[in-house]
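Inspection log for the structure reproduced underneath, given as structure tokens.
Removed: one protein chain of the complex. Kept in place: all other protein chains.
Note that the chains are named A, B and C in the order they appear, and that numbering of residues resets to 1 at the start of each chain.
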Amino acid sequence: MNHQPARKLDVAVLGATGAVGQRFVQLLENHPWFHVVEVIGSSRTAGRPYGEAANWVLDGSPPASVSHLTVKALEDELSSPLVFSALPKDAAETREVELAAAGHVVCTNASVNRMVEDVPLLLPEANADHVRLVEIQRARRGWRTGAIIANSNCTAMPVVMALAPLRPFGVKKIFVVSAQAVSGAGYPGVASLDILDNIVPYVSGDEEKLETETLRMLGSLDGDRVKWLDAVVSASCNRVPVVDGHLVTVSVELEARPSLDEICAAWDRFRGPQPVPQLPSAPEQPVQYLPQIDRPQTRRDRNAGSGMATSVGRLRECPLLGYKFAALSHNTIRGAAGCSILNAELLAAQGLLVDFQPLAQAQSVL
Amino acid sequence: MNHQPARKLDVAVLGATGAVGQRFVQLLENHPWFHVVEVIGSSRTAGRPYGEAANWVLDGSPPASVSHLTVKALEDELSSPLVFSALPKDAAETREVELAAAGHVVCTNASVNRMVEDVPLLLPEANADHVRLVEIQRARRGWRTGAIIANSNCTAMPVVMALAPLRPFGVKKIFVVSAQAVSGAGYPGVASLDILDNIVPYVSGDEEKLETETLRMLGSLDGDRVKWLDAVVSASCNRVPVVDGHLVTVSVELEARPSLDEICAAWDRFRGPQPVPQLPSAPEQPVQYLPQIDRPQTRRDRNAGSGMATSVGRLRECPLLGYKFAALSHNTIRGAAGCSILNAELLAAQGLLVDFQPLAQAQSVL
Amino acid sequence: MNHQPARKLDVAVLGATGAVGQRFVQLLENHPWFHVVEVIGSSRTAGRPYGEAANWVLDGSPPASVSHLTVKALEDELSSPLVFSALPKDAAETREVELAAAGHVVCTNASVNRMVEDVPLLLPEANADHVRLVEIQRARRGWRTGAIIANSNCTAMPVVMALAPLRPFGVKKIFVVSAQAVSGAGYPGVASLDILDNIVPYVSGDEEKLETETLRMLGSLDGDRVKWLDAVVSASCNRVPVVDGHLVTVSVELEARPSLDEICAAWDRFRGPQPVPQLPSAPEQPVQYLPQIDRPQTRRDRNAGSGMATSVGRLRECPLLGYKFAALSHNTIRGAAGCSILNAELLAAQGLLVDFQPLAQAQSVL
Partner (left out) sequence: MNHQPARKLDVAVLGATGAVGQRFVQLLENHPWFHVVEVIGSSRTAGRPYGEAANWVLDGSPPASVSHLTVKALEDELSSPLVFSALPKDAAETREVELAAAGHVVCTNASVNRMVEDVPLLLPEANADHVRLVEIQRARRGWRTGAIIANSNCTAMPVVMALAPLRPFGVKKIFVVSAQAVSGAGYPGVASLDILDNIVPYVSGDEEKLETETLRMLGSLDGDRVKWLDAVVSASCNRVPVVDGHLVTVSVELEARPSLDEICAAWDRFRGPQPVPQLPSAPEQPVQYLPQIDRPQTRRDRNAGSGMATSVGRLRECPLLGYKFAALSHNTIRGAAGCSILNAELLAAQGLLVDFQPLAQAQSVL
């Protein structure tokens, strides 16, 4: 597959100096469609070269192409048609709508707009058709080119990825207990004194998000809104001493009572609808089942599919709900920046980024 | 309270050089009733002074009083009436019965006899009355002074401790997901390459044990056998990078639908029946509820009550089963050696250790 | 030894809600001489009960006796004659002198006054005679009862404790490389993203402190000032993923060329001058040599002597300087709060705390 458009689209990254912002910058280096030309930081970092202003917390160093960009302030005007947002909630609340109203497409990792009825909570493999909310959003708000598209909480990601292929079996009850990496809390985030040789059975806000976002993402488009999946979720969240990767222990009730083999087969063949498998950041196999008795493991499997695949394993019977298994996604790639980028790719492929058409022709999700 | 008997009882420790064996030796130092006079190791260590033979994996150094003891071989005759066993399963299988038949009381941490009908799976605060199986065991097997008493799997411990006070509310369904310390696997046990910056969603055999031992421990004595609690358990076990302490995330269905306050009150006043609160190793408050939003935490709470108390926290509603909470016990103290010692103390207090009566008079559990 | 005075002395803790402040509070619980009656925090915490205001980062919970104290603000007047300070540098700079001028004895862990000529940088076992600087300080500054006494940087502690007994051999050159726990940076201190699965070869300011404080502490009192040890120190500091305990790798040149056995003997018999061994917080054996090939180890040996002893091991020849070994001290006990408390105990024993004499009579350090 060669997805190289004639020219790349200019993009901006909001909150670019933070942990998720850095992941955006890292993943967009050498992206075939997008090109980072604007980085936006806090008032503390604005005006300085990105390479100096960002306390780079990922491995290695920031990409040279971005290092020399001067960090802009949050209120500065932007020229890029496409904006990725890693803003904290408060900053996101007003700025993202302002930018969308000004004509920018904003693909955001912030939680503030996720449950707004006309904002797609998009996970391309699972609910690419929700992208049609963009048109409804534009019509309702009187925006011509702008839009807001959200991705989900990083812990909901492995749950939704693992359950999306099982929807045909009738998902009714979901029990989730997480083991979440410290990078999920940003930087400086979790103090080392709180997590070395320790497990913390609490992650602020994540249980509520898991119990709602999961159902919205797995829901179906019904006219101009998403009809949530008719199921119940119980979530318990733990912080654990690992750098990256959110592992979830899941029990699930499935109405159709499929065999374990049928479930594995559903995971195996799951690809998401066209044009998702053609998108540059889409993993070849979105959900990969690991047959070993002790996998997926956080460190060993978080980078599967360049951090965009979800690994599942240990599928077995659950005495209470019928089925249980473990699932793992990389929380700052698939669970944050990577998903936002994939969402933007889907918009581009659908012709929803005005004047930018990377594929031969606009693709229909239906 | 002063529990000092006229003389201390001689005790032996089987498997004394292993990780749990060392914990027995450590906890029995300065014990008011018991005195370690025999340590039994493998053929590799037999004949050497304990201080040299044991690769001490706990903090500091072995107690001086035990360091100079010569390690005995497994087949050597023992003089101690009371024997604590930290043997691996295979070695335990034949040797524990031999020793009991020869008149020794064997309090064991091994799993092999836990589900044998006439062996009490004893957790004094939760089921002290099960100790009466000792008499049935002796009668049935024709033993006069010997007996085998088991303690449970270390991960079942925080579950049973937290649920025992809730039995009056009618425990019906139990969801458990664990985050287990590496010390639960003994020494050398878990390779560091398998657990640094990693979570392993599998602990061999523990899910099965949790789904059965929990119900036997919470069951009631019915004539000459234990009638298991009529409930269903679903367990998922994870190994995590912490040294000591097993944290469990629990959801539970309670028939009586108590309020959250009623549950906290039940935990708060739980003490176990007499004479359990008088036993030297019994924690003042067996189950302590922590009101902070992010507790219990493994490192900060595992040593509560000198490692013998169970900490619970985060009690809240569960959309699926009604209630959820977190619970934590120290896995090699409360969950292994400490519980065996408490079990032996209960036997002593009940007059079941022949010729040794530490309390003023034999105590009745009923 | 029974060091119980007729009444306990009231003490205050400055910076009581921080990580080292909490350690002061914890160590002073049940102290035979001192009694915490005042806790001083930041403007954010002032006015609230300590138990609520302090985000307790140590194990378990704050002592009940202190939990109910209302946190005072930094500028509030204090009634306690003895004040322990865990203030950050900036706050310490002016407030400690003000309090001393107002008549309080301030035993401080802050670095700001450590190198001031008339302030003793006190480590009782190593340089108890430096306490006489208190009289010089009082005379020079016109203070009658007040004084400032400092303890050293936490990483210098194991170096000085290990080298003090070797001074008779003529210490000339010292190489130190540290592996420092995260608790040395306070709370929140080191971000978990910076230290999980990572080593950071830099600790701000500590190399400079090691290269100077070590020599001042090992120096001798010469009239009204300390004559530094005539030696050269090269220090390199690393932050490592351990909770508590600073381990140092040391090479040293000794003029007298003692045998390895002579060095071990010097460590073994080292006790510090009278009355240091009688002080309540003094460890029975300040420097303990561990004969095992792989000790001291951070987790296993940091609590030796209740965290007040220094463990040394691996003494062997160094091809460059003659001798090398490893040494370990608990950084927030021996290396911070515990040392300050021991310093205060020495002052009390010397009759330098006005109207408080815990021992039968004032003791002379010389």
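Here, a residue touches a chain if its C-beta (ideal position, glycine included) is under 8 Å from a C-beta of that chain, and two chains touch if they have at least 3 such contacts.
Only a predicted model underlies this, so the values are computations on that prediction, with no experimental measurement involved.
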Open item on the list: Checking the contacts here: which visible chains does the omitted one touch?
Closed with: A, B, C
- [ ] With the full complex in mind, choose from B:Gly47, B:Pro168 or B:Pro188 the residue touching the hidden chain.
- [x] B:Pro188
Open item on the list: From the list C:Val37, C:Ala91, C:Ile136 or C:Val177, pick the residue that touches the absent chain.
Closed with: C:Val177
Task: Touch with the omitted chain, as defined above, among B:Glu38, B:Glu96, B:Asp118 or B:Asp197 - done: B:Asp197
Task: Residue among C:Asn238, C:Gln278 or C:Asn303 touching the omitted chain - done: C:Asn238
Task: chain C residues touching the omitted chain (full complex) - done: 173, 175, 177, 179, 194, 196-202, 211, 232-234, 236, 238, 240-243, 245, 247, 249, 251, 293-300, 313-314, 318-321, 324, 326
Open item on the list: In the complete complex, the non-displayed chain touches which residues of chain B?
Closed with: 19, 57, 182-183, 187-197, 241-243
TODO: Could I get the residues of chain A that touch the absent chain, sorted low to high?
DONE: 58-60, 196-197, 243, 299-301, 303-304
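The criterion applied here is as follows: only the chains that are shown with their structure count from here on.
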Open item on the list: Based on which chains touch which, is the overall arrangement a line, ring, star, complete graph, or other?
Closed with: complete
Task: CA centroid of chain A to CA centroid of chain B, Å - done: 44
Task: Set of chain A residues in contact with two or more other chains - done: 194, 196-197, 241-243
